[in-house]
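Shown here: the complex without one of its protein chains, the others still in place.
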Amino acid sequence: MATPRELTISSVMTQTLTPTIADRLRAIVGQNHVITHPDRLVAYESDGLTAYRVVPRAVVLPETTEQVSRVLAVLHGEGIDVVPRGAGTGLSGGALPTPDGVIVGTARMNRILSIDEQDRLATAQPGVINARLTEATAPYGLYYAPDPSSQSACTLGGNVAENSGGPHCLKYGVTSRYVTGLTVVLADGEVVRFGGAGTEAVPSLDLVGLFIGSEGCFGIATEIEVRLLPAPEGVRTLLGIFDTMEAAGRAVTDIMASGLMPAAVEIVDHATIVAVEASVFAAGYPIDAGAALVIEFDGTEAGLDDDADRAEQCCVAADAREVRRATSEEERLGLWKGRKKAFGAMGRIAPDLLVQDATVPRTRLPEVLARITEIGQEYDLKIANVFHAGDGNLHPNILFDRQNADELDRVEKASREIMSLCVSVGGTITGEHGVGVDKRGYMPLVHNEVELEMLRRARWVFDPNGNLNPGKVLP
Amino acid sequence: MTLVHELRSALPDVAVRDPSELGGPIWPGMTPEFVASPSSTEDVSRLLVWAAQEDLGVLAVASGSHADPVSDGRFVALDTSLLSGIEEYEPADLTITAGAGTRFATVDDALRENGQWAPFDPPAARDRSMGGLVSEAAHGSLWAGYGALKNHVLGATVVTGDGRVLRLGGKVVKNVAGYDLLRSVVGGRGRLCVLTSVCLRAFPLPPQERVLMISAASVAELIDSALAVGTAPVLPVSIVVAGPLEALDGRAALVVRLHGAESTVDADQAILETHVGTSFDRLTEASDGAARILSQLQDLGAVEDRCVEVSVLPSQLSGVVSAAADVGLGPMVVDSYAGRIRIGGSDLGVDPVGTLREAAEQAGGALRIVRWGRADFPTGTPQSMATAMLSERLESIFDPGGVLWPARS
Partner (left out) sequence: MTAGGVRLAGALEAQRERLLPCVHCGFCLPACPTYNRLGDENDSPRGRLHLMQAVVEGRLDASSDAFQTHIDRCLGCRACEPVCPSGVEYGTLLELAREAAAEARPPDMLTRSLLVVMGSRPLRGMLFIGGRALRATGIAGWAVRHLGGDGVAGTLRFALAMLAATTEAERLGRPDASAVGVAPTTDLSGAMDAGSPETVPNGEREVQAGSVGVLQGCVQDGLYGRLNEATARTLDVNGFNVRIVTRQDCCGALHAHGGDLRTARRLARQNIEAFERAGVDWVVVNAAGCGAAMKDYGVLFEGDPMEARASAFAERVRDVTELLAAVGPRRGAPVTCSVAYDHPCHLMHAQGVTSEPLQVLDAVPGVEVRVVAKADECCGGAGIYGMTHPDLGAHIGGDKVAAVRDTRADLVCTPNPGCMMQIGAGLRIEGSCGDVVHPVELLDHSYQRAGYYR
């Protein structure tokens, strides 16, 4: 379990909520669903990013849109900050509490409200777990396409807040492609409806699109309408083992140029392979390999073998040492194992792990990775890379021990250098984890002051008083 | 000194033409003070600042624009056609950046030379500018397979009403650090800013396109089949019903497109035919009849003077299509996956459109006027008070002086 670094905001004393306000909130959501005792607030001091800890002032767990509206109205009236929280799986500190803020959690808003088989739509509350929606729609032959790696735990509300992607968004696109309508509670408690399937002809600006990815700063989405897709008939998964990262990169470029549309193209680098194979999650990847490439195709059964053959040819042409192909679901999971278990494996070999997230144009990946290796050497840090190769989204994982102050300092310097590097080749500082609190400092790398000011004003459009998730996104 | 002279001295690099130098009016009954053609983002910025000082409105226009302006008064036509050309294209990255005034044909040709394309096909797309397509969020029939245009716009450079230059998005697929302001610009109809450069996501050309068709006497008769296609276990890239089509002697057609390898589209076709319970004709590019059907279907609504669009849930299409037919509205193109109906014609009347709007709204949908001309303008479905308020605030941060003249929608 990671121990926290000293952080300026964590030293601020958390204020308790006055009994009157707590009682008003309890009257709205029920006695047991407002947490105010300091001991019980400790569990909420971090989300998936444990580098920061701030104990909130209270936690409120409403169950309906109306309750969210009334809760926000009370807090707005009292001038109290609100930090929305889903399952707290985010890796950028987007749900980190503020010392005088109240967490409004969606954990109890976990009902799927409707599934419309004919129009292939579903409406769900924000606390519904991503994977549960696919489970619920499976009987209709449908599924919800965005599949962030945390899909077994993360919520749809969180996905909307972060515009989540996932391994399969290469073919299917990210959350914003699937959300058709939102019911949103604004900072002052006003309930508004954005979009909605069938109302595209209304001459509104794309408020749904603007809201998605706003990291909890624009409002709390309380009903999320999403488009479902027919579940693919079949799937083929290949694992290519390469001596060098450069060769794996060539294979990816060939595959993408060949007109094939893989559902996922994922790479783990040499350092990751070594970490995985040394752990309890050993997946049978050769430890002297330079890179392992997982390629997946899905769709109509009939064409999949052809697709897989052609991808295999691309790998062979790029000097793959070997190409394995899964023939059963069990084998498929086996091929994915080294990729999916990478974070867990790395979590076990070092006391602390920083999962970074950035994107670069795909063709710049080999040079960027080579440079990241150099940065690791310069700062004497172990960095292992896992990435969505198809869309240039890389996750450098920096292993370290927080107890070592000098090392912590080097981690921060190396992170900044990696971010600058990615921006300099035309990429950006986040692919799918969001800016949150962790990357606010990197925002000036991608936006000039005029643009940052514009983002501040955009926040004002939705939340003029700035009560919603303050201290996030903007530097 | 006339305005034109003032501008020429203030902004020597901006080409300025007197309206009289143009072949005819840009909009019926409206004449700009002059037409300015800046060739850089910086000049667009300067022009906007200058226009604000002179209390002039600015209406962006590019080749192929069909927009109806909203305001009255003195205005400058900002012609984007010199903001033209492909700025960056790295085929292996599957992204292409071009000036907002670039004709889509230029982009499309460059992509196709490299075995790539941008999978959206709004009416008459090749003649339109990149900026125009993006600000209208124009879409065609490929929504089912590739999603809306907004999913393909990765980034843009824009100039706000008060002349600030913003780079929105980026040139990588997942590119948003901060709030996604680009989303409000796509489909913003020029309300917020002037686009000067656009970055699109490219796709490899599909190995095979199969176009399937069944025909019937009217659009209404084909809606059920189209809906059946839309609920099949395979999703085509396009499901469209159109009619009446001259190429089919006034009959209507359901056209379904499949993309993929030969073996995949064979299997998909078989699955669709089993699911719908009908066999389809296969249209081949080579046949003249097919080409005519497809081009009529493609451009319907693009060439007519008037055009309206309805959106409803797919399950509500039948009723709305019948309502349109009852009041004699047509010809129409129906994207049954997206639940959109596009109706074009030079003789669309205000009353029938009003009736259709009621039918659409009763079915939970909406109607908007895509293009009409200036006289006796019918109203489309309004947005809610709350979204109108937020939209107004958004406009105020992009264009605090109210310089930009948006296109009507």
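A and B are the chain letters, set down in written order, and residue numbers restart from 1 in every chain.
Just so it is clear, a contact is a pair of C-beta atoms (placed from the backbone, for glycine too) under 8 Å apart; a residue touches a chain by one contact, two chains touch by 3 or more.
Keep in mind that what you see is a predicted model, and the values were worked out from it rather than measured.
Seen in the complete assembly, the chain not on display touches A. Checked against the hidden chain, the listed residues A:Ala27, A:Val42, A:Ala317 or A:Val450 yield one contact partner: A:Val42. Contact with the omitted chain, checked across A:Ser69, A:Thr134 or A:Ser150, is made by A:Ser150. Those residues of chain A that touch the chain absent from the view are 1-3, 32-33, 35, 37, 39-40, 42-50, 59, 61, 87-89, 105, 107-108, 110, 127, 129, 132, 150, 152-154, 280-281, 340-341, 343-344, 347-348, 351, 353.
The rule is simple: only the chains that are shown with their structure count from here on.
With centres taken as mean Cα positions, chain B sits 31 Å from chain A.
On chain B, the positions that touch chain A within their shared complex are 90-95, 115, 137, 147, 150-151, 160, 164-167, 170-181, 183-184, 186-189, 191-192, 203-207, 227, 230-235, 260-261, 263-268, 271, 309-316, 338-340, 360, 363-368, 380-384, 386-388, 390-391, 393-394, 397, 409.
Put simply, chain A touches chain B in their complex at residues 116-121, 141, 163, 165, 169, 173-174, 176-177, 190, 192-194, 197-210, 212-214, 217-218, 229-231, 233, 253, 256-261, 299-304, 306-307, 359-363, 391-393, 426-432, 435, 439, 442-443, 446-447, 450-452, 454-455, 457-462, 473-474.
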